[in-house]
Each structure stands twice: as C-alpha cells, then as structure tokens.
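All protein chains but one are shown at their positions in the complex.
Residue numbering begins at 1 within each chain, and the chains themselves are lettered A, B, C, D and E in the order written.
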Amino acid sequence: MFQCKNLTCVREERVLFNNLNFTLAPGEILQVEGPNGVGKTSLFRLLVGLSTPYSGEVHWQQQNIMLDRDSYYQNMLYLGHKSGVKPELTALENLHYFHHLFNPKVKFDAWEILTLVGLAGYENVPTAQLSAGQQRRVALARMWFSDCPLWILDEPFTAIDKNGVQVIEKLLIKHAEKGGMVILTTHQDLLLPPQLYKKLTLQKPAAGEQYV
Amino acid sequence: MFQCKNLTCVREERVLFNNLNFTLAPGEILQVEGPNGVGKTSLFRLLVGLSTPYSGEVHWQQQNIMLDRDSYYQNMLYLGHKSGVKPELTALENLHYFHHLFNPKVKFDAWEILTLVGLAGYENVPTAQLSAGQQRRVALARMWFSDCPLWILDEPFTAIDKNGVQVIEKLLIKHAEKGGMVILTTHQDLLLPPQLYKKLTLQKPAAGEQYV
Amino acid sequence: MFNAFLQIVRKELLGAFRQQSDILNPIWFFVIVVTLFPLGIGTDPALLARIAPGIIWVAALLAALLSFERLFKDDFIDGSLEQMMLAPQPLTWLVSAKVFAHWLLTGLPILLVSPLLAVFLSLQENTFWALFLTLLIGTPILSLLGSIGVALTIGLRKGGVLLSLIMLPLSIPILIFSTMAIDAATFGQSYIGLLALLGAMLVAAMTLAPFAIAASLRVSVS
Amino acid sequence: MFNAFLQIVRKELLGAFRQQSDILNPIWFFVIVVTLFPLGIGTDPALLARIAPGIIWVAALLAALLSFERLFKDDFIDGSLEQMMLAPQPLTWLVSAKVFAHWLLTGLPILLVSPLLAVFLSLQENTFWALFLTLLIGTPILSLLGSIGVALTIGLRKGGVLLSLIMLPLSIPILIFSTMAIDAATFGQSYIGLLALLGAMLVAAMTLAPFAIAASLRVSVS
Amino acid sequence: MWKWLHPYAKAEKSYTLSGKLMPWFLAVALPTFIVGMIWGLAFAPADYQQGDSFRIIYIHVPAAMMAMGAYSTMAIAAFIGLVWQIRLAEMTVAATAPIGAVYTFIALFTGAAWGKPMWGAWWVWDARLTSELILLFVYLGIIALYNAFSDKVLAGRAASILTLVGVINLPIIHFSVVWWNTLHQGATITKFDQPSMATDMLIPLLIMIVSFAAFLGFMVLYRFRNEILQRESHRPWVIALVQQSSSSVNKRG
Partner (left out) sequence: MAFASWSDFIAMGGYSFYVWLAYGVSLFSVLLLVISTVAKRKKIFKHVEQRLLREQRIKAAENREGTL
C-alpha cells in the first residue's frame, strides 16, 4: 500500500500543488499527467524521499518513508530524468553494480538481460559511446531484474523508439499482474487498455490556492 | 538546396550507414526515422559540420559546407540532444544571447516570444530552475525568431507536452510553406498529414555492407 | 553491507583505470606543483630543504582539492548519486566507501611518490619520516573533510572554487599540526604527541564525517 | 562581429555575477593559498619576503587552473559550446571573447588583490611593482595557454587533472621569466628586458592561441 | 514550546515577536555606544606604554570577542536546527553570519592598525592573528555557501552543517595563544580575579562590549526578519504586508 497524504509542494515561493492525496494498491498502475512545469518531477522526488515536502507525508505500508528509508528503498525502484548510468563503465559493469547495490538477492544473468533490452553486441562498449536511446536502455534494464514491488518512473520512454515503448508497456502490465505497483509520467499516450491504469492529472493551483 | 552526397559514417570501427544520398528542396520537411542507435544523431552531426564524414560530402547551395562554414551557418539552425541553454542565465538573457549571436538582423520581441512558447511569467527565472520541458522550450524558442531557411532538429519533442508538440508541428508547416526546409528526427509519430513530409528510414547495414 | 562497500570501491577504481590517466593524474599534478616551487623561488638547497615540508603538504592539499570534483560531481551530473541515495543501505556507509576510494586514488599515490620528492628537495631522513607519517595520517582526514565540502557544494553550478573556499580553512589545522611535527623532527625533537593529536583528529573525522557528508548530500540533492 | 564579441563577454560576466560568489571566488582562492604558505613554512618575515613572489605566482597559476574547467567545460556539457561552433562568426573570434572574459574574471581580480597580499607577505615596494607588472602581462598569457589545454581535453570525461598536466609545463617559461624579473627588482637591477620578453610572449599568444583553441575545439567536439 | 501553534503560524509569530524585541536592543546599543566611545576616546587615561594608540582597544576587543560570540551563537543555533529540524534556527544561522564576518573584519583591521605602531608591521604571522583570519574565511565560506543556493530552506541547512563542521576551528583560535608563543597580548580582562587593567580604562571597555553585544542582537533580529520574509513570501500574511506597505508608499507620494 502506497499512500500520499496531504502533500504540498512549494518551489521558489510558488505553490505547485496543495493537499494532494492518493492511494495505490498492489496491482495498480498510475499515470501522472499534466503540462510541462506543473510539478510531476517535483512530486516524484517527494515520493521517493529525495526532497522533503513543505507539508504532508508519504507512507509505504502505513509507515512514513522518511522515518524508515532503508526498508522503503528495499521495495522501491526509481528512474528519473537522469539515468544514473556511469558513462565510463560498460553496460555490463553498470548492470552488475546496480544488481549488487539494489537487488543483491535476485539471481540474474546480465548478458541475457542486455539482450532483452536490445543491447546484444554492445555489452562491453563504454556507455558514453552509446546513442541516447541505448544509454537510456541500460538504465531501464534494471526493471528486468528488480524484485521491488513499487516502481516510480519519470518519463521512462524518453529517447526510446516505438518498438521499445511497446516492450516496456508489456513489462509494466506483467509487473502489475504479479501484484506490483507502478507510478509513471509520460507525455506520450499509453497504449495500454484504459481499464488497466488510473490517471492522476496535476493542474495549476486555482487562484485561491496559490498561497498557503 | 541541401544535398547529402554518398555519406558514409563509421563510428568505432562500425559502419553506421554507407553511401547515403538525399536532397532537400525548399518547402520540404524530412523526417529521419530508425530504431535507437541506428545513427540518426551521428548523421545530423555530419550534416551540421560538427563531425567530419568518413567519406562523402554535404552541400548547401552547391557548396561543400566544410569549405564555407560561415555562410552555411548563417542559414542553418541546429537543435541537438543538448539544448545549448545556459542554466544560470534567465530565459530572457538566453534568448537575447541567441539573437545577437545567430540572427542579429531579425527584429524580435523576447517577451512576446517567451509568451508564445508558454513561458510567460518565467522570463526572469534562471533556466536551471525550470522543469525539463520548460528548459527545452527555451531552446526551441529560437525557432520562433530564426530567419534561417534550414532547420535541423534532433528529437525536438523530447520532454514537450502534447499541446506543445502540436504547436511546434504547426510552426514547422508554416516554415515549410514560407520556403524553409526542415530535417528532424523523432520517435513519436508526426501528426502532420503524410503528404506534407518525406521520410528517410535508416536501417542497420546489411551483412554485406558492414565493412567499407 | 560489506558487499555494497566493496562494489562501490570497485566501481570507482574500475572507472579510474578505464580512464588510465586518471590514476596518474594526482601524482603528476603533485610532482609538477612541487617542481614549480624551485623554479619560482630559486634553487638554493638549504632554503629548499627548509621550506620543503610546507610545499609538499600544500601540494598534497591542492592535489586532493583538484580531484574532489570527480568524487561526487560526475555522479551528480549523471544521476548515479541520486540512485546511490536511494539504495537500501545506510548512506553513511556508502559514502564512506566513496571517500575510501578517493583516498586510494589520491592520498595513496601521493604517499608512494613522496620518497622521490624527498630526494628532489634534499630532505633529511628524519624529516622525511615525519613527513611520511603526517601524510599517512593527514591525507585521509583531507579526503573526509573535503568530501563534506563537495557534498555541500555539489548541487551548485560552479561549486568548484567555492569548494576550495570552504575546505581550505577546515584543513588548516591539519596543515599546522603536520608542519609542527615535521619541524620538531627536523630539530630532532619528539613529535609523537603531535602525531597522536593528528590520529585523534583522524578517528574523530572517520566517525563524524560520514554523517556530515550524508546529511549534506540529502540537502544538496533535492 | 564586435557585437558578437561583446555578447559573449556579457553572457560570461552575467553568469558570473548571477552566482555572486563566482566573481570573488578566484580572489578568495588566491588569498587562501597565499595564507597557507606562511602556515606551512613558518612565519619568519625575511624568509617570507624572499619566497613571496614565487608563492604569489604559483597561486595565480593554480587559481587560473582551477577556474579553467568552467571556461569551456560547462559550455560543453550543456551544449552551448557546440552552438557557439555553429554561429555564423569566425570561431577564433568567439573563442577570443571567451578567453578575454576568463581573464576579466580571474586575472584581473588577482591583480586587484595583489597589493593586499604584498602587505601580508611583507614585500617591498620595488618588488611589488615588478610583481604587479609581471602579473599584468603574465595572467593573460596564462588564460590563453590554459584555454588551449581546456579545448584539447574537453571531450574527455574527467579532463580536469589532465588539463593541469598539459598546462603547467606550458606555463613554466612564464613563471621563470616573471620570477627572474622580480628577483632583479629585489636586487635593484633593471628588469625591463624581461618584461619585454614577456610582452613578446603575450603578443605571440594573442595572435596564435585563438587558432589553436578553435582547431582543438573542432577536434574535441565531434 | 511551539508545539501548540499551527505549523504554518510559527514564522509569523516569530516575525512579530522579534519585531517587538528589536527596539529594546537598539535602546541598549546606541546609548552605550555613544557613552563608551566618548569615554574611551576622550576621557580614559592614556596607556603608560602605548600612549594614545591603545584607544583602539575599545573597538578591537569588543569586536574580537563578539566575532567569536556570534560564531558560538551560530553553532548552537545550527545544532538545534539540525537535530530538532527547526527551520527558524537555521534561519538564525544565516542571519548571524554576515554580522560575525563584519565583526571579525573589524577586529582584524583594527588589530592591524594597532600593530603597525606597536610591532612595526601591519601584519605578522602570529597565532592569534592567523586564527582570526581563518575565522574570517570560515565566515565568508558560510556566507558564500548560503548565497549560492537559490532555495533558502536548503541554503539554511547547508550553512548550518558547515557551521558545525567549522566549530573545529574555535578551540584552535581560543588556545592559539597558549599553544604558540606569540606577540599578541594574553588574556588581560578575562582574568576576573585580578584584572590587570586600570578601572578607568576597563569600564568604558566593558560598556563597549555591552554595546557591541546589543548591536549584534539587534542586527540578528533584523536580518532574521528578512529571512522569514524571504522564505515565507508565498504566504498570505507576507503578501498582505507587502501590499500594505506599497499602498502606504503610494499614499505618501
């Protein structure tokens, strides 16, 4: 169970959103929508605990995430605008590092996963020498061996080609079917059938809510 | 007239494409397509003269671009994966800089243009403090006051919201109608009517062409 | 948990060895700075020997400083820092691994070349040993203190010179005690007390700095 | 064309003034390095006065070095460097504007604080003037030479320390001539010849370096 | 203490409270300053060794003492702010730093102006002097760090962390005179059992110390209010305040 309680975000003196509430149960996918600059990334950084909310709390299994980071982070996978891939290491080395740091208990075959994300043949090239989309794929590869129930994905489809987008969407459905939860943003329309996911549309605060 | 003659690109001992030829006449829009890592960005960097081709030439008005950079650059606008916007300067300052350096002869009203790209009210915020899409918009704003006939745009729609994509596509059409040329890549489908633009699909070289 | 520590150290070393020049860089910088001084000051051996320990220490400080950028800044830009902060291990621990790797890549090489420099600057054996010991204890403190500085300035564009502003005053005590110890050695006095003081500072830094670094990171990366 | 030059200088200065601390940073760094030495070396005024010019020069060199990263590196990362290379003006000219801005932001402040440091290090007036003049002629050469180094190393990740390796040997001649001039001044001899030599180096650097920088950039950014 | 207040109301309450306190500090600082300065400059007897140059003491010593005092205040506030997550305490740190820096600068400058006639040099690398210089650097570092952040909440926290780390310099400054043999005076007035100074000279000094302390308090409160305004500028009460002040200006002009 993932809960977002009365979350208020203030950035540079502007209120982005005020008293945001939502709950995510296992098996659900939530797409956060909204125009540029409305506060999606800011919201996600609150949800993963990278920044502290002006007011309100985020709860994972009835527990404030700020109070017990370690157990939250054992269950959460976040992919942001920045990919977190080390450019001077190869794809293979990057995967191994992620594996050891985040999911040490999962058994996995790095070569197999790199083939699945379409990087067969590029395993030993320093990531800096890959194309924009290929670099992104190295980061996304983590979804293929993650055992975390909660995935928080900020525009996972940037720079990914059409075929790639479809494959990832299938993966998301599979994850939800196994009881996982997904929160994601994207400016492209999801190709998923509408009954499979919820939408949350962020809007600019109305005139009365601009000041808290 | 923009011509690409027998262009071959080799990166790290791999042939990306071999003997590529195409011509672009005034009023045409060309979308370069292809899966991740096929060589679109590499092609574009050849087209603008940032890197030198393995073999072949790029011609602008019958003239090799490498031989007369200045006159080519007076007519060409390139937007790449990196936006070229200075994060510590405000949107306004960035626009003024671009204006003076690239299109000093055009008359323009920076405030008006920032309103057009949806940044009204953010004119004096350092760009670093804008959202991903808003930062991208600052870079794209150059299209609104550019007098260059040739636009070369590498994934201009990244991080832009749906409404934004439509507005930009309209701008591209207007540019083409005035006799301009556009070369762009994007992984999203263009919403333009198909008769308005050409497609060039890059493919991985077949087995026989892998070595030149 | 130990595995995570090792993995981070391994990743840092791998990255450095991939960019081969990276390992040699601090040494070269150090050597060049030390050779600049005889050029700038004159080559009188007595004078050189007199100011040598000070020069070597200042050079070590500056070499550490120059290499700090890479400790966290690159990680910040490519997003691997924020991923590290979301790892299911205590951040203090992961951060210690990074500092340790930094020391391996800058402090250790400086220790290894110091005998060479001692020859260049006509140091006596006694003085050299004091220099070596103070460097051995002092460079880890520099790595720890510097990391606090980097962690504080990481989110800022162009934190580079701000970092030096923050870090230098903090490292001045180490510099003072080290050079006092070396001076004592030159005059044949016992300097064990000063070494003990430095050691105490090291222990304090080792226990407290990781917390300061982690807290600073939580502030800077947000 | 002049407009483009001014615009680039303006942009650089604006960026630096936005980050208010950025203008003061080179000065502070410089001041701090200069204070480190008395701490590391000892406080005998005669000794200090003797090595002062060397220290000030080395500090100026290091301050320039530390600030080079920002000259092109930031521009490279955010893509404004490649945009500059696509501007319809000669690249050599635009590049000169950047170097000039760099000098305004690092060389000039150092000149301005040098009287203060002269007091700290008990310099005599005659020596001080020699120091000031050599700095006046020397720091632009440093900016120019350093820019070649940055332009060469920019495409490499972690070029930072590599840069210092390339740049320090190049700047050694300047250091040597400057300190020779200052020494001559200390002993009351004429140093006009050495200054002329430095001036000649400056002229040569100003005419040739922009081409070297532009060519290096075309290689690095590709 | 604040627990019963609405979480948003803390800042507004402290704003008004500090506004009420400010005049009191000023009421102490100004008269003591005038009295102390006139007394010290014109009425106190000249020192039998140093002559009239010793009158610099009336700013040198208060400034030096309050420079350290300001830092101690900051360190305590930083500790409170970080441990109990109190943003107001972090603001205090940011508010105090520039004042501390100015006091430190004054101590340094007056010391230098005193040293020239007494020791024959504007500057010597003496332990006391050096450590005071380091203190100035620490202050400048804190201010620069604070200014470099655009989000002032984060800036306050960063400055607090740096303040705490910088505490390692305090004992060094304090014991420097004991550890190194130095040109600089040892403790003279702080030996309370037997002050080694004539009372005629001592009393104005004490008055000046009080004045400097009260002025420190006044400035801290003023800057503290600035900090609150800056950080809370999205709150209705600040906007009301701004609109009120701008309309009153309009009425006048």
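Criterion: a contact is a pair of C-beta atoms (placed from the backbone, for glycine too) under 8 Å apart; a residue touches a chain by one contact, two chains touch by 3 or more.
Given the structure is predicted, the values throughout are model-derived calculations rather than measurements.
Considering the full assembly, E:A44 is the residue among E:A44, E:A77 or E:L140 that touches the omitted chain. Of the listed positions E:Y71, E:W114 or E:F137, the one in contact with the omitted chain in the full complex is E:W114.
Among B:G118, B:G180 or B:P205, only B:G118 touches the chain left out of the display. Taking the complete complex into account, residues 41-46, 51-53, 55-56, 59-60, 63, 98-99, 102, 105-106, 109-110, 113-114, 116-117, 215, 219, 222-223, 225-226, 229-230, 233, 238-239, 242, 245-246 of chain E touch the chain not shown. For chain B, the residues touching the chain absent from view are 115-118, 120-121, 124, 137, 140, 160, 163-164, 167-168, 170.
FYI, only the chains that are shown with their structure count from here on.
For the pair chain A and chain B, the fraction of shared interface numbers is greater than half, so the two copies use mostly the same residues to meet. By count of C-beta pairs in contact, D-E exceeds the other of the chain pairs A-E and D-E. Separating the centre of chain B from that of chain D, both taken as means of CA atoms, is a distance of 37 Å.
Averaging C-alpha coordinates per chain places the centre of chain A 29 Å away from that of chain B. In this assembly, the C-alpha centroid of chain B lies 45 Å from the C-alpha centroid of chain C. Within chain B, contacts with two or more other chains are made by residues 81, 87-88, 126, 129. Residue positions of chain C touching 2 or more other chains, listed in rising order: 19, 77, 156-158, 162, 165, 168-169, 172, 176, 222.
Interface residues of chain C, counted against chain D in their complex, comprise 19, 21-22, 25-26, 28-29, 32-33, 36-37, 39-42, 47, 50-51, 53-55, 57-58, 61-62, 65-67, 69-70, 74, 77, 156-158, 160-162, 164-165, 168-169, 172, 175-176, 179, 183. Partner chain A is touched in their complex by these residues of chain E: 7-8, 150-151, 233-236, 239. Residues of chain D touching chain E in their complex: 19-21, 24-25, 28, 32, 35, 38-39, 43, 45, 48, 119-120, 122.
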